[in-house]
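To start, I am sharing the structure in question, which I have written as structure tokens.
One protein chain omitted, others in place.
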Amino acid sequence: MKFHAFNDQSGGTTRPSAGFDEMVRPDGSIRPAYQKLADWLSQQSRGLMAKKQEEAEAIFRRLGITFAVYGDSASNERLIPFDLIPRIISAKEWRFLERGIEQRVRALNAFLYDIYHRQEIIRAGRIPAELITNNEAFLPEMIGFDPPRKIYSHIIGTDIVRTGENDFFVLEDNLRIPSGVSYMLEDREAMMHLFPELFAAHRVAPVERYPELLRQTLESVAPAGCKGDPTIAVLTPGIYNSAFFEHSFLADQMGVELVQGSDLFVEDGALYMRTIAGKEKVDVLYRRVDDAYLDPLTFRPDSSLGVPGLFDLYRAGHVTIVNAPGTGIADDKAVYAYVPDITEFYTGQKPILQNVPTWRCAIKDECAHVVQNLDTLVVKEVHGSGGYGMLIGPHATKAERASFAKKIAAKPSNYIAQPTLSLSTCPSNVGKGPSPRHVDLRPFVLVGDRVRITPGGLTRVALKKGSLVVNSSQGGGTKDTWVLED
Amino acid sequence: MLGRTAASLFWMSRYIERAENIARLTEVGYRIALTPDIGSGHREDWQSTLIAAAGLNTYLERHSAITPEKVQHFLLFDRDNPSSVRSCLETARNNARAVRTALTREMWEALNSTYIDFTAVKASDLRSGKLPEFLDWVRQRSALFRGSMLGTLLRDEGFHFGQLGAFIERVDNTARILDVKYYVLLPTNESVGGDLDAFQWETILRSVSAHRSYRHVYKDRYRPWNIAEFLILRQEMPRSFRFCYGWIERSLEGLLEILGQSPQSRHDALAILSDLKSASMDEIFQSGLHEFLSNFIKRNNDLSSRIAHDFHFL
Partner (left out) sequence: MLISIHHRTSYRYDRPFNHAIQALRLTPPTDESQIIRSWSITCPGIEYAAEYQDAFGNVVHLVTPPGETDGLEIEASGVIETNDRAGVIGSTHKIVPPAIFLRPTAKTIESPAIAALALQCCRATRLDTLHALLSSIHETVTYDTDATHALTTAAEAFRAKRGVCQDHAHIFIAAAHVLGIPARYVTGYLLIEGDTAAFAHHAWAEAYTDDLGWIGFDAANGVCPTNHYARLAIGFDAPTAAPVRGTMRGAGSEDLSVEVVVRAGDQ
């Protein structure tokens, strides 16, 4: 089953080295945050864990996640396997991540404002002009527009990997329409049902306020002219979209309408939805439809998923679109390499979170390095996603590498390269009992009147032994993420 | 509530009701095929079934001959037939998915598992007399869905739209069954009253699961006059015009209470209901049973469109 919108970023290679173990130190002792969990794990029988695994399935079924399943065939399976053993992040580690993420999302929103206005960062010579103006992800229609509170990306899923005690890297910023938050919420729900005593033994920071915080965030960016409580709606492409479950879930949890393009229309300078009692004005639209499909009058004329005139209303300040169109320029892979500079430029501080070292083939010397080291690098297409157009050096054959080198030579600016990272591991419940598996982390960030980061996020785990691929399409699962409070 | 949400609830209910009705019609057809051929022959009975299921034209576009196997397949499994049980369940489920959060878990599971189990069944599994059991199962699943709805759904707008869909579909089905066989119910036939007629009368009653309840109400042998009255005017008969319109009117009344506005559809429904209340079988037979039924089917269809318009179904 495929998990939409997540893309295949995590290198995707197996390496001999085991990676940083988040529970067990190299000397075999247990790290403090994991002590209670380790003790508990040692007391659980394999039979009990198997029984709990079955119960978990029943819970997901009851929560309704099953209805996201496609097609005609067996439908009582969950989209992504669920790993019973929680991942634990200490209060100290989380404070560090939280600070780093907040710094980064603030800087990226400031960057978006700047490049759609005076482009000071280009004038200052910190990034090349072509990086922006020639970039398809830069949306000229957004130039000169001030979105409410000058925020472009309100809902963000920052992908983070860990390689050592203090080594956290941001792999991707996901500023367009990140998904997966429903899994975070349902995983928590399941763990509280399955292991109440284990849960109670830890002081776990809550995640269940996310829908409420999302609602507050959306309300806080209502158009200036909006009187009274703003009306919010979630715009979905419809039931055939792979993330439809999440759209429906979030609308329900926030207590707002889940709309499709055909439910909406523009009249007399306002956006309305068709209700059984007539029309109702919409002030804030949390859209889960891509930019190109939002408004056939301004963007793709063949789109039936959007609303004609929506973008004009947005620019006139009569409705807020969340996230703003054109945020893709800030999570573009070519721009990614500049995020440390971007962070410094807008915050005046050194970046707290590191980038994965990235070689830009657009730059001659860096390109030469990439071509010489193809056997150790992961090469990605700048505009690709979902693992398409990617070369995983250590796994590729000689011929594959040679042919990829030709592709790079033909259009260097289309490629970047990164080292294959050895992701950290956490204990996972895999048949024979707990065993370390590689993980990454997607914390969910909300940016409105203030920045709200839900403690933890979605941990994805590569359930196959030795695999670094956390994608659900290739044997990846999810697990609950416990951020401990002091 | 969005107009589209209301539409989805309405159509979800309609299609589940339709799945049940088609299953019942198929069962009656199957039963006829088991009985010795009396006079007119079975081919005509399957044809009547197709007409009652509003699928004769679609069927004839695809098949040159009416054979029991082909008709059964057409009514149960054919994806190209929008009213096959399979298509009905699929349409109902898609509508339900779109408004999942407006349903209770019980409703969703009843519908979802029915659909999943149904798709696992192949036509070939139903040979060697397994068909009645299967059709029984379809009807039970429909009842499970309705039971879940009645037992768990909040009595809000959504409930009323669900009720409207179910009863508009149900009364349409009853009217069609009567209209296909109206000629055997004409009073002039009563004197004849041969085996063939008795058989036809029973078929009509079975098509609406009323062959036993008829006896409780009329304590008499099957008489066409009574049968027609039972299916049209008796308010205790849960598939009669009168009964269904009682619920349609009540649902529109419920919507009026919630929305505070009285739409045209409510006036139309009230008019139909008051016509049914004041009607007598004498008058209906006087002015022509067939005409009465055709007119009723049209008024019911118009009401359905009127509801879609009044509540902004899209």
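Just so it is clear, A and B label the chains in written order, and each chain counts residues from 1 on its own.
Assume a contact is a pair of C-beta atoms (placed from the backbone, for glycine too) under 8 Å apart; a residue touches a chain by one contact, two chains touch by 3 or more.
All figures in this text were calculated on a predicted structure; none of them were measured in a lab.
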Worksheet item: Which displayed chains make contact with the chain that has been left out?
Response: A
Practice prompt. Looking beyond the chains shown, say which of A:Gly47, A:Pro140, A:Gly348 or A:Gly431 touches the absent one.
Written response: A:Pro140
Worksheet entry | Touching the absent chain when the full complex is considered, from A:Asp39, A:Glu267, A:Asp375 or A:Glu485 | A:Glu267
Practice prompt. Could you tell which one of A:Ala205, A:Ala292 or A:Ala316 touches the chain left off the display?
Written response: A:Ala316
Worksheet item: Which of A:Arg31, A:His117, A:His369 or A:His383 sits in contact with the chain that's absent?
Response: A:His117
Item to complete: Pick out which of A:Pro148, A:Pro178 or A:Pro296 touches the chain that's been left out of the picture.
Response: A:Pro296
Worksheet item: For chain A, which residues reach the chain that was dropped from this view?
Response: 117-119, 122, 129-130, 132-134, 140-145, 265-270, 296-297, 301, 308-309, 312-313, 315-318
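What we mean here is this: only the chains that are shown with their structure count from here on.
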Fill in: Chain centre separation in whole Å, for chain B relative to chain A (CA means)
48
Worksheet, complete the sentence: So, in the complex, the side of chain A touching chain B is made of residues 62, 64, 66-67, 72-76, 238-239, 244, 248-249, 251-252, 257-260, 262-263, 273-278
Item to complete: Would you pull the chain B residues touching chain A in the complex into a rising list?
Response: 1-6, 94, 97-98, 100-101, 105, 108, 112, 116, 119, 157, 255, 259, 261, 311-312, 314
